[in-house]
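Missing here: one protein chain of the complex. Every other protein chain is in place.
Chain naming follows the written order as A and B, and within any one chain the residues start at number 1.
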Amino acid sequence: MKKYLSFFRVRFSTGLQYRMAAVTALTTQFFWGLLECIIFKVLMESNSVAMPMSYSAVVSYVWLKEAFFALFNTWAADNEIFGMIVDGGIAYEFCRPVSVYTMWFSRSVGSRMAEAALRCGPVLLGALLVPAPYKISPPSSLFAFFMFLLTMILAMGVTVSFCMIVYMLCFFTISPVGWRVLLTGAVELLSGAVIPLPFIPQPYRQVIELLPFASMQNIPLRAYSGDLTGDHLLPAVLLQVFWFVVMTTIGVLLCKRAERRIVIQGG
Amino acid sequence: MKRIYSSAHLYGRYISVILRSTMQYKFSFFLMVTGRFILAFNGFLGILFLFSGFSTIREYTYGDILLCFSVIQMSFAFAECIGSGLKALSGMIRRGEFDRILLRPRSPILQVLGTKFELGRLGPMITSVLTLIIGILKSQAEWNFGKALVLAAMIAGGTVLFLALFILGASFCFFSIEDGGILNILTYGAKEHGKYPVDIYGKRFLQVCTYIIPYAMIQYYPLQYLLGKTEHWQYGLYPLASIVFLAVCYLIWLLGLKNYKSCGN
Partner (left out) sequence: MIVMDNVCKSYKVAKRNAGLKEACKALFHRETEEIQALKDVSFQIADGEMVGYIGPNGAGKSSTIKILSGILTPDRGTCSIDGRIPWKNRVEHVKQIGVVFGQRSQLWWDIPVVDSFELIKEIYSITTPAYKDSLEELTSLLQLEEILKTPTRQLSLGQRMRCEIAASLLHRPRLLFLDEPTIGLDAVSKLAVRDFIKKMNTEHGTTVLLTTHDMQDIEAIADRVILIGRGKVLLDGTLQDMKQLVKQENMEKKAEEGKNFKENEYIQADKYVEENANGEDKERFDNLDQVVAKLYRQLDIL
């Protein structure tokens, strides 16, 4: 545990050193959030049709998405791990006396959390300081906040285990970069990164909500505002657990195969 | 004149070398194109789904928005295809490869552009062409030859504008060891949020996009002309302003280059 904590610290302080990068990320996330909020407001005003989510729920969704971007981003996978897959350095990883899956998994979690910790504060502060309709509201209840934290951890687990599968699949192909773009690209819409999933019309929405990608950021960001509550929340959490277990199992199996292949073919 | 010809000739040679290299990794290339196509398609689906519940957004119809979306996507795809060398400049400087460029008797910017030509960046083009067709058919515009020219100018102007921003971002690397990622807000931001005409975001935002970073020149103003929402036919000429912006960015690049030569890396 101590090992991972020190890893977290290292990540955190390297993150701070690149101050331009930090400022960039913050500004990006802040403006992204603000512009998105504006779009939804204009949409709401231009049409009398009922919104599938309350406006304050949309605003919370958008700001939390930007604040915790690092936790749920399937797009920015760990470049060091990718580097190892591309240049063959992965073979050395398998020589170490630890489980590669556990090691990579905790590494990804560590770097995601460090980055999120670095960024969520200022972004949320910005979200609190913007004027009224765009301002983030507090969690709908203490219970909602608790569920937000719980489902956020689960969502990060699902996201990381998905990325682990991507790494492993990339290992088996000759063009990891291409696969990475393809696989991560496909997830964007399905995970609710483009628009919140409730905005997707039926019957698509019903299907999409069952997919593992909907168990990522979609759940915690909606739990916070109380958009996802009561009868709908429990199945969603169970689904998250289910997908986490399934994807981790697949990842571990793939990892074992990769290991066997390295032992036999020398990488 | 001779210099321009010889530069163009050299650039052609660079591209031919890069394409030959790319084609050695055909499968990877195919995946890249598909992946980027899907990514851009996600953006299209986002708009499609949003508008399935809503009919208009501040008097723009679904078709109008798609027109705007495709112009921005297309410009960005062209600019990224040509200008990805500029985006890789910070890495080149860190690895010392930029010194090699300065050791050659050619314009540095030509050589930087010549390091990369990412045809795979054209993946979003599939989406853009598709959305452009829907946009042309479904928007409020009544088409004629002049309007078609303006549409082409919007795409060309957008490409120039994004290239200028890439140059600006690359110039940053000459002043700081950290890369010009800050300018990604301007490029990726414009790609993401420029799918809606900028006036949607408010008056002040429109002013910024007119006088500071002239997005509105290739997007909002000519679009007003296309959709017949304005009396000013001059709006159709506004995309030309992107050339002025490019010139300004190039001056900053030259300044940066001078700074690099006096500070080293």
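Definition applied: a contact is a pair of C-beta atoms (placed from the backbone, for glycine too) under 8 Å apart; a residue touches a chain by one contact, two chains touch by 3 or more.
Predicted model only: the values in this text are computed from it and were never measured.
In the full complex, chain B touches the omitted chain through residues 6, 9-10, 13-14, 17, 20-21, 24, 95-97, 99-100, 102-106, 111, 261-264.
Everything that follows uses one rule, which is that only the chains that are shown with their structure count from here on.
Inter-chain centre distance (chain A to chain B, centres taken as mean C-alpha positions): 28 Å. If you check the complex, the residues on chain B that touch chain A are 25, 27-32, 34-36, 38-39, 42-43, 45-46, 49-50, 52-59, 176, 178-179, 181-182, 184-185, 188-189, 192-193, 196, 200-202. Taken in their complex, chain A has these residues touching chain B: 18-21, 23-24, 27-28, 31-32, 35-36, 38-39, 42-43, 45-47, 49, 51-52, 174-175, 177-186, 188-189, 194-195, 199-201, 204.
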